[in-house]
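Missing here is one protein chain; the remaining ones are kept as they sit in the complex.
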Amino acid sequence: MTGRNLNFKHRVAVVGAGLTLFRRRMLETPQELAWLAAKQALDEAGLTLKDIDCVVIGSAPDAFDGVHMKGEYLAEGAGGIHKPTVRVYVGGATGVFVPIAAWWHVASGLCKRVLAVAEEKMSHSAKPHPQYVFRYIWDPIVEKPLNPNLLWIFAMEMHRYMYRCKAKKEDIALVAVKNKRNACGHPSAQLCDPNIKVEDVLNSEVLVWPVNRLDVSPVSDGAAAVVLASEEEARRITDTPVWIKGIGWTLDTTHWTNRDLAYPEYVRRAAEMAYRMAGIDNPRRQIDVAEPYDPFDYKELHHMEGLGLAKKCEAPILTREGVTQRDGDLPINPSGGLLGVGNPIAAAGLMKVAEIFWQVRGEAGARQVKKPVYTGLAQAWGDLMQAGTVIVMGI
Amino acid sequence: MRVGIVGVGWFGFQPEVVDYSFREMMFKAAQRAYEDAGGLDPRSEVDAFVSCQEDFWEGISIADEFAPDPVGGAMKSVYTVAGDGLQCVGQAYMMIKSGLFDVVVVESHGKPSDVETLNEVIFTATDPISLRPLGLENVHALAALEARAYMSKFGVAEEHLEAVVEKAHKAGVKNQRAVYASPGKSRSATPVVAEPLREADVAKFVDAAVVVVLASERVAKRYNDTPVWVDGVWWSTEFSSLEFHDWAFPLHAREAADGAYTQAKIADPYKEVDFAEVDNRYSFKELQHIEALRLAPRGTAKDLLADGAFCPGGRLPVNLSGGALAEGVPFEVHGLARLSYAVGVMRGEIKADVDKAETAVVHSWRGIPTATSVAAVLRI
Amino acid sequence: MRRIKQFPEVMEIEAYVYTAGPVGAKWLEALKAGRLTAAYCPKCGRLFMPPKMYCPYDFEEVKELREVEQVGVVETYTVVERDFYGEPLRERKVLAFIKFPGVEGGLIHYVKTDRPRIGMKVRPKWREEKRGLVTDIEYFVEI
Partner (left out) sequence: MTKPKNPRGTPFEEVAFPVFEMPHVGKARYNYTTGWALGRFLAGLKEGKILGTVCKKCGRVFIPPRMYCSYCFREVDDWVEASGEGTVHTVVASYIEATRARAKEPKIVGVIKLDVPGYNFDDHFFPGVLHYICGASDEDVKNMKLFGARVRARFKPPGQRTGSITDIECFEVVKP
């Protein structure tokens, strides 16, 4: 190991964020969804497209939108024409990876103001069902001939986690309840339900035991965007820049059937990288609010443990005790997460980064957590249960 | 902090690699690259890995999930860029410049022989509303529209395309991986595909993988005594919709090259660049890209080419490798193929007919229907 | 050593269901009515086609479509003789990029002619039965 040099030259800040509504089906084209989010982020930062040097795009499989080379297609709506534009990609973990890649665009000194845009339009792949697209993420030779549904892999991980941690479905369902209630404070939310109870989750349709319908985030269309700037530019743009303090990401082996699924080691490694850069040695104390990736309710628990915000098998207990509520000691997914706001894959990850931006600035309004926020964290996850991306932001 | 190329490895460059899967091709290219980098151990000495590919080329959704293992990146920082291999080099360049990374590995692989419906797959990259309903039987027709616009605007004739094709096949003979090189190939004897393009104007596809190791100036010498420095790399997307892009001139290549030249402090490329490797997946593209890279004033590449300026041994040799016309197009590996050949020439490992090989510019375009180019300036 | 060398694979769903967006939908409705329109950007005053809900030049919102005279000019063309795989087409096809005076962008479409040339004036030949697709124009013909 050559040893990462932590004395990087340029500090990088987030200075604006934008979101579309997240909904099951949207009329706008993928380009237009990207534009809606990008425009809002620019407006919030008080910038125009002329101020932007570089564009980073994130989007998960091309097979959702039904456009090959989706980055090329999205460039126009993301404000990336006649500019250096690049699309980065780590499956479901892409949303948080977009600002990570945008970070080095600025930290390298080569770009001063960067627009980072994530978009997903799952409704295009409507026939027979957007879930069908996930059939093609499995190994084409040793797995796909078995006709798998994507939920299998999550259900297997969830069940293994339940087995190892002796976690009950009731405990896990609390996450879905919390997040769908939290989502009622989010103007973009697709699945706000202020009255949802654990029984509703447990009584919803069983899809792949132990996964019920309300354990899963929905199929969504949507886009998100953030503007990043160098220190000098950030201070010019706003009085309250939110600094990117740490970035980290890890990909585990592709061969998920060869390893234990009970603990996300790759998230731990990703978090370690980000924490080292941010100077965090006790995340449970030093992170004030976190947005771990929650496409399934058990994933929030799984990721809290990977991020070191809970000990192994401790996350269900913290959840039951109310620690992860908005007014708790460690608020988790105050936005409502993917379970409540919706899950347009890459856009959902970037939505989490936007949430931390607003939480740190105290602009989350109805969603603002009770404790003061100095440092927040967003995390996403993807590929064949192997990718972890982490960003730490703060004042 | 300068960024250097300290290892290069490639595998394939065959019309069909029958015995190895794309993952195994990645592994073999990576093995060679790490050996080239003084026996670098990817498990302990690399900070991050970048893979360049697109889902529909692979026939897998979220194909980036297959990136880590074959290059030694399992449980390490690996990600994918949906772009040309040179864009990955651009990302690695920025990562190293940020100061957070010292050694970054760039990988790209392409296995066109696995794709049965290539025309339909490429066509899926066009706009679903304005173009897709037309159902083009040959996506090369979109390139032919550009060819006609360029040729008509700048007075380029078919004989000039003939000269490009002839030069590529002649040069390719000396390139051991140029499987399609056939000197004496007569362009006019090949059938018209889409006017003005004939079969010989269109590069064929090829299976290949290339891996490149980049390192910061601080550590580069640990791995290689003669790093090839990347002194500038930039890219540009001109437009998403072909309807709005310049049909006659590749502005994207101009914008990419200008960015790279600025970083490398090159004021007069025609004088300062010793040789170039540019995209020529269509014969006319070589002329366009020579001009876009400011190696000839607009509309004059055809004449300078006729004078031998861009031929091996000429004033500024372009595509000593024969380029894509001789090697084939390995999807997103294309840019790394151009780069790895240039590195070989600069290190003196490839005996090429060039006076001086100290400064090179390499370029890649992503092919139709994109308007995206990447350019990099290399120095030794 | 025996090996199974190839494994067939698809990456496809039954069908994609695309939407054209708020402005694109109106554009397709106009096509269905046999009218050619372009988006109008209130900020820079440009007309552009194909339309989107934003102006690709200045990133402002676009809501309005304006009718365009059905006279196009061939900016570039090709005569397609073979398919991608090298097989001769049953019928040669002229594909062109057609611009409309005063409009940015244009249409990539077929032209029915034996003598294609740059600068030729063309008009759309509409289909009898229209579906709200760009192919409601069967092809363009010389004026």
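Should a chain be cited, it is by its letter among A, B and C, assigned in written order, with residues numbered from 1 in that chain.
In this text, contacts are C-beta pairs under 8 Å (C-beta built on N, C-alpha and C of every residue); 3 or more make two chains touch, one makes a residue touch a chain.
Please read these numbers as outputs of a predicted model, since none were measured by experiment.
Taking the full assembly into account, the omitted chain touches A, B, C. Residue B:R132 is the one among B:R32, B:K97 or B:R132 that touches the chain missing from this view.
By the touch definition given at the top, chain A reaches the unshown chain through residues 17-28, 33, 36, 40, 44, 66, 126-129, 131-132, 135, 139-143, 145-149, 151-152, 155-157, 159-160, 162-163, 185, 187-188, 206-211, 221-222, 253, 255, 257-261, 354, 358, 363-367. Residues 1-20, 22, 24-25, 28-29, 131-133 are the ones on chain C that touch the missing chain.
Where chain B meets the missing chain, the touching residues are 17-24, 27, 30, 34, 41-43, 56, 59, 68-70, 72, 74, 111, 113-117, 120-121, 124, 128, 132-133.
We adopt the following convention: only the chains that are shown with their structure count from here on.
Taking the mean of the C-alpha atoms as each chain's centre, chain A and chain B sit 33 Å apart.
Centre to centre, using the average C-alpha position, chain A and chain C are separated by 37 Å. Averaged Cα coordinates give chain B a centre that lies 30 Å from the centre of chain C. Annotation for chain C: residues touching 2 or more other chains are 9, 11, 16, 18, 20, 24, 56.
Across the assembly, chain B contributes residues 55-56, 59-61, 127-129, 239, 241 that each touch 2 or more other chains. Those residues of chain B that touch chain A in the complex are listed here as 44-45, 47, 54-56, 59-62, 64-69, 73-83, 87, 90-91, 93-95, 97-103, 121-122, 124-125, 127-129, 218-219, 234-241, 251, 255-256, 259, 263, 366, 369-372. Residues 18-19, 55-56, 59-61, 118-119, 127-131, 133-134, 136-142, 144-149, 152, 191-197, 199, 239, 241-244, 247-248 of chain B are the ones that touch chain C when the two sit in their complex.
Of all residues in chain C, only 5, 9-11, 16, 18, 20, 24, 28, 48-50, 56, 75-86, 88-89, 93, 95-97, 104-110, 118, 133-135 touch chain B in the complex they form.
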